[in-house]
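What you see is the complex with one protein chain gone and the rest in place.
By letter and in written order, the chains are A, B and C; residue numbering begins at 1 in each of them.
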């Protein structure tokens, strides 16, 4: 690990974050958007763990990323239930088709 | 020589040898190749043996002979013949398939099933990756198998495969819950997630096996065993491949080596969970016969080569225990009828989950009850006395106020000090 | 060796993330997501966070992604639900993405992290000991490095209770009198007992909600009956 510094991990996490954001912005499938969210959260988690290894954050970073993983799982479960409910009503998961509410 | 020792020594040699003319990268490649060969041999063989055993046992149970034609008396070359046949077969991908995923899915399954072995100690110290969270990581890796199966089911482009994949996903994800809880029960008793330590503290006789440590762990073993049947999609929970309804389930469309990958993975994970059950509940690599155990332990501690003896002997014992459990799995498969999918889910969510929760609660409370009635936390002997050498050797005197150059972590590493701290905190109030 | 591993994992994580964005088929996206998330777990192992890595594998890859794939299968209308994007959209997204990446990377990567770390460590020493003590081991100043790097289970577990090996216990002073002003009003570093317990309530609530949405109505509507 001598040659690998904090910056390297931050760069990977920045790539994950940006990919996630672009994914959220461009995907029209609701589940695709959720995958983008997972990428963003992973970018943040990687940041936290890297800071906990290299920075003075200590174990705080690892504990936070543990909780984030659990919270993300809960959020994904709720989001998926909502997507299914939407699908039952609309027979699609295309976010662009959600146009009943406008004004 | 034992493959693990061989692999480790080769790696050490490559790592340490400054005269080695290659640079680090080719050396790493060589080490990887050697490892792969060993692992392939090592894990391929049990699978072939188990497949043969499955046939034989099935034949006995159904009152027929099983394989007889190939390879001598018991048809012991049958699996090899099967293997040769499978390698020769054409590797087909249906037109309707999503070819990339279809081709990659078996690899995920195989990788997941086989990399779990990295964390499995075959005997004292005989483990590829020794980690404090070994058990947790092993289960985590094993749980990735489901992904490959779901993707295989989906990518095949056939509704039978899709059904099989979906059933499998639902089943495996649900059974992960009771599996996790039952696995935690021996962990609570042992006080560590490190499989090596859990195994080590079951030395010195059958009464020290964790299955006999309390009525709750005794029951927990059976729940654990039932759950592993389901999480390996073994009968009576083999809904994912239910031949009579789904043709072959998620692997309907596969042929040749890719098909055999699924089978290798299934037998590998059968073996893995059996070995895990043996370590967690059935005394790991100890014989359960206390003079023998003690003798092994004392030679390991005293003589130079004694360590090796314990390892080889322990590994054999563990393999035998695991093989027995695998045999029971096969026995059950050919004896019990298959459940319906809703019955499978009911079994899990309505029975196994509450049962495992109850057992977990009981296992947590049991030491407290014992402590108040007979004054110790286990019927036989305090578990703390049997902590492995790695934890106890070189530990400072048990006291929370140790001064000296040990770090706090070291102090904490002694479980005994935790107990002492807890007790003295209690007294302080 | 670990550098090689880092490169492999980093490339797989970034490449997988990129493939998630570029791929048109939802299940393939899920596959690439698995690759990416598993590689992130690998990076966690490299960073000595074995427990977090295992949790990532167990919950994220083995749980959440399976859930997502499940969702895809339940909701896909065609055999392989693909979503075609317009080329213009792709270009647009690409440009915005690159700009965003440039922004984040340029700010985050240009920070002199080591200098900042030294300053913070310096200030901590001032606050805790009133003087700058000899920095004997620069490694130990660099954050949390338990001797058996990678075995974080025990320290994480005790951190949940409030006993912190990386913070309080590694302080040299035994009297504890001068902790008051370094850690705010409370005397010990953060323990995570509360989140640990309250997350369980949260999970319960969310699961009740998800189950409510997913299950059929318990009774037939009066109008329909």
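The definition used in the following text is that contacts are C-beta pairs under 8 Å (C-beta built on N, C-alpha and C of every residue); 3 or more make two chains touch, one makes a residue touch a chain.
FYI, contacts and distances are computed from a predicted model.
According to UniProt, the chain absent from the figure is "NADH-quinone oxidoreductase subunit N", selected among "Heterodisulfide reductase subunit A", "Molybdopterin synthase sulfur carrier subunit", "NADH-quinone oxidoreductase subunit N" or "Protocatechuate 3,4-dioxygenase".
Across the interface with the omitted chain, subunit C contributes residues 103-104, 107-108, 110-112, 116-117, 119-120, 123, 161-164, 168-169, 171, 173-174, 176, 179, 183-195, 198-199, 201-202, 204-206, 208-213, 217-219, 221. Remark: the residues of subunit A touching the chain excluded from display are 17, 20-21, 24, 30, 33-34, 36-37, 40-41, 43-45, 47-48, 50-51, 55-57, 60-61, 63-64, 67-68, 71, 74-75, 78-79, 81-83, 85-86, 88-90, 95, 98, 100-101, 103.
Methods note: only the chains that are shown with their structure count from here on.
Viewed as a network of touching protein chains, the structure reduces to a simple linear path.
By number of C-beta pairs in contact, the leading pair of chains is A-C.
Here the spacing of subunit A and subunit B, counted between their Cα centres, is 32 Å.
Averaging Cα coordinates per chain places subunit A and subunit C 10 Å apart.
Touching two or more other chains at once is no residue of subunit A. Looking at subunit C, residues 30, 51, 55, 63, 65, 67, 70, 152, 155, 165 sit in touch with two or more other chains. Against subunit A, the residues of subunit C that register as touching in their complex are 2-3, 6, 10, 13-14, 17-18, 20-21, 26, 29-30, 33, 36-37, 40, 43-44, 46-49, 51-52, 55-56, 59-60, 63-65, 67-68, 70-72, 74-75, 77, 81, 83, 85, 89-90, 93-94, 96-97, 100-101, 104-105, 108-109, 113, 117, 120-121, 124, 142-144, 152, 155-156, 159-160, 164-167, 189-190, 192, 195, 199, 202-203, 206-207, 209-211, 213-214. Subunit B contributes residues 24-25, 28, 96, 98, 100-101, 104, 108, 131-133, 136-137, 139-141, 143-144, 146-147, 150-151, 154-155, 157, 162, 165-166, 169-170, 173, 176, 193, 407-410, 412-413 to its touches with subunit C in the complex.
Contact residues of subunit C toward subunit B in the complex are 1, 4, 25, 27-28, 30-31, 34, 38, 50-51, 53-55, 57-58, 61-63, 65-67, 69-70, 73, 79-80, 146-148, 150-155, 158, 163, 165, 169-170.
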